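One protein chain is absent from this view; the other protein chains keep their places.
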Amino acid sequence: MQKLTILINCPDKKGIVTTITQFILEDNGNIVYLDQHVDREQQVFFMRLECEFDSPAFKQEVFEQQFKDKFKEDFKLDYKIFDAHYTPRLALFVSKYDHCLYDILGRYASGELKVEIPLIISNHPDLEIVAKRFDIPFKHVPVTKETKPQAEAKHTELLKEHGIDLIILARYMQILSNDFVRQFPDQIINIHHSFLPAFIGAKPYHAAFKRGVKIIGATSHYATADLDEGPIIEQEIVRVSHVHTVRDFIEKGRDLEKMVLARAIRAHIENKVLVYGNKTVIFS
Amino acid sequence: MQKLTILINCPDKKGIVTTITQFILEDNGNIVYLDQHVDREQQVFFMRLECEFDSPAFKQEVFEQQFKDKFKEDFKLDYKIFDAHYTPRLALFVSKYDHCLYDILGRYASGELKVEIPLIISNHPDLEIVAKRFDIPFKHVPVTKETKPQAEAKHTELLKEHGIDLIILARYMQILSNDFVRQFPDQIINIHHSFLPAFIGAKPYHAAFKRGVKIIGATSHYATADLDEGPIIEQEIVRVSHVHTVRDFIEKGRDLEKMVLARAIRAHIENKVLVYGNKTVIFS
Amino acid sequence: MQKLTILINCPDKKGIVTTITQFILEDNGNIVYLDQHVDREQQVFFMRLECEFDSPAFKQEVFEQQFKDKFKEDFKLDYKIFDAHYTPRLALFVSKYDHCLYDILGRYASGELKVEIPLIISNHPDLEIVAKRFDIPFKHVPVTKETKPQAEAKHTELLKEHGIDLIILARYMQILSNDFVRQFPDQIINIHHSFLPAFIGAKPYHAAFKRGVKIIGATSHYATADLDEGPIIEQEIVRVSHVHTVRDFIEKGRDLEKMVLARAIRAHIENKVLVYGNKTVIFS
Partner (left out) sequence: MQKLTILINCPDKKGIVTTITQFILEDNGNIVYLDQHVDREQQVFFMRLECEFDSPAFKQEVFEQQFKDKFKEDFKLDYKIFDAHYTPRLALFVSKYDHCLYDILGRYASGELKVEIPLIISNHPDLEIVAKRFDIPFKHVPVTKETKPQAEAKHTELLKEHGIDLIILARYMQILSNDFVRQFPDQIINIHHSFLPAFIGAKPYHAAFKRGVKIIGATSHYATADLDEGPIIEQEIVRVSHVHTVRDFIEKGRDLEKMVLARAIRAHIENKVLVYGNKTVIFS
């Protein structure tokens, strides 16, 4: 049995739901999930569909072609069709902080994250030991201001070689070039250790401490050319008070970062994130 | 222009969404909101629809009859159709605590709650002054163990007389009889000052304090014959610690109660609550 | 019986707690609350004390003089001594939004807030009806760019006349001049409808919607010459998602604003807020 997940957005129009669900029914599909949402201000229609096809004659390529012919132009449809049984391949980028790395690998090893992780890339050798514990290939690619282009060329080569679908910046402490980022639109997830847009840039916990906030946060978002400005996938917060030092902020923040990054990865690999403009629609 | 909200549940079946949306389109309706959800375990389909009909010829009664003829039997459809422009009429039941009462009346007076409140009923005279501040009729109906049947008869009479659609127990400190409750299925909202099902019954803050919990809560639910066992509409919590006394729990709890009750009222009057078995589906 | 609350900060030094508690014991005081905290980074000591004196001979003025003589210079002590039985006098500044006003007045009327509210000031006449419901004098003081100095002079006069201790900007939509603010250091509490320092300035809900955040917040802080930059007293947040419109943000935000402002007022009037630099220590 084939199972597809379809993410759709297009200008809102009478009868879209009916027309598309009808089309799937006619192909003997069974719709097992349908969530749709209309942005009334911008008059945009969003939908996420999961449908199963149990006919042996069903061919995904044929379906995709017919879907395209039928809707792409008439409805000005923007869409993605995913094979729901495909296992995404992740690359983790890390530097020296290991908490997000341990968290992701623990979830991976316990089968919680249905992914392959054929590659960990780091600009420092320190975390090779963690990769080894989980038997995952670790590539140390040093980066300096001068060698950045070469390093990113190496990154790209490794990513292609391993057939990577999604890059996770698990507290990777290097800024990616615009050229690199543009190669992987909506395929790079970063975790920023603040409640964006508050405290953009370096040392957000120190800045939060200095400002005397009563709540700190973490934000996962797709990386874009503009640092810390990409579409937000998930945010979470925790209360702090005057008794907490910057060190406490960092410690509490680590738990936030792990949780927020894991939720973002989960939403992405389950094809529940639809990027629209600089925002995300997160289907349930 | 007529606007209807339709809440539906039925056994899940291929093509329900298509069939129903098609039916509405054929009547020249415009679907402005559609949210559907399938409970996979019980194989039950739930949907909330908002649709607009701008034809002058449109008649709600006719539509309802056709809808019934077409779906009720074939799909074993359980449904409710609401005129989205109708303003629900609320009765507030109170005793001596005034915080929920002030909160609801403040929201009502500021136009946040789109309702009529033609009636406040209390078993004590104390809060008449609050009713007066907001110019709302206040009926003092004393209740003793002996006079409960008569008191409830009086309640029913007042509710009928004022055409009440929804009863809010805003910290009303009397247990309603089964007979009374059964007259108003899914039409009585209660606020219980604990995180149900923890601390059922009287004095939940004292019980929570004694147990040494680190979080307290409040729960709004439909009143049923079983006390504190009705379908939950909304819950919220707040952290407490060893520095807090029972009095602090009560104070923090008041804010929870106000918020949770207000959210439940809002969800109900916007026809976003579908009761199924002893649970609720809350559409967004 | 006299009850005093003392807030203290000074450079940290061995033996401060002992010396000060000893001093109070010698005056036959009974310490019923003591909370102290040391900021290790800045080496600053903070303490809040509640002490009761039941000797009929006790005189607060004498105690204060002796306290000053003993500690002010030797310990470089910065401190405030409050009569814990004193009832603070609040002025509420409002414009057209009434939700915070209803919330504060409801809490006041129900006895939750132990304050006097002899004065509501507004630049618009709209909310006089709310003031009337709660029998509180309402002064309409229009403000234009040109008349701002005169308006603020009028404000100051009214505040003096009514012996106001604390000014609450309950969604007052006017920027106060630096001169006005400086007259009332740590005596003006504002509610900002964002999670500061995110979305400083006007229309924060619109900005939050545009940025696509997954959590919105509200912040209460002391007003300072720099807009939205004063010491933060309290913050709270609520989750939002792609299904929420700006209107939903505003509606959810209203509840946050009410709660956050009320908590800040409560902490202030119970003398639990110590301002230090641009931050607050909030004692429990």
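Chains here go by letter, A, B and C, matching the order in which they are written, and residues are numbered from 1 within each.
As a working rule, contacts are C-beta pairs under 8 Å (C-beta built on N, C-alpha and C of every residue); 3 or more make two chains touch, one makes a residue touch a chain.
Note that the structure is predicted; figures quoted are calculated from it, not measured.
Student: So which of the visible chains would the left-out chain be touching?
Tutor: When the full complex is considered, the omitted chain touches A, B, C.
Student: Which of these touches the unseen chain: B:A84, B:M173 or B:I237?
Tutor: Selected residue, touching the omitted chain: B:I237.
Student: Out of A:E50, A:D103, A:E152 or A:D165, point to the residue that touches the absent chain in the complete complex.
Tutor: Missing-chain contact among the listed residues: A:D103.
Student: Among B:L7, B:I189, B:V213 or B:I265, which one touches the chain that has been omitted from the display?
Tutor: Selected residue, touching the omitted chain: B:V213.
Student: Specify the residue from the set A:L49, A:I117, A:M259 or A:V275 that touches the hidden chain.
Tutor: Hidden-chain contact among the options goes to A:M259.
Student: Which residue numbers on chain C touch the omitted chain?
Tutor: Residues of chain C in touch with the missing chain: 14-15, 17-18, 21-22, 25, 30-36, 38, 40, 239.
Student: When the complex is taken as a whole, what residues of chain A touch the one chain not shown?
Tutor: Listed in rising order, the touching residues are 98-99, 102-103, 105-107, 109-110, 112, 130, 133-134, 241, 243, 251, 254-255, 259, 262, 284.
Student: If the hidden chain were put back, which residues of chain B would touch it?
Tutor: 37, 39-41, 46, 195-199, 211-215, 217, 231-237, 241-243, 245-246, 278-282
Everything below uses one rule, namely that only the chains that are shown with their structure count from here on.
Student: Please tell me whether the contact surfaces of chain A and chain B are same or different in residue numbering, using the over-half criterion.
Tutor: Since more than half of the residue numbers are used by both chains, the interface counts as same.
Student: Using the average of all C-alpha atoms in each chain as its centre, how far is it in Å between chain A and chain C?
Tutor: Averaging C-alpha atoms per chain gives centres 42 Å apart.
Student: If you average the CA atoms of chain A and of chain B, how far apart do the two points sit, in angstrom?
Tutor: 38
Student: Going by the touch rule set out above, which residues of chain B reach two or more other chains?
Tutor: Touching at least two other chains: none.
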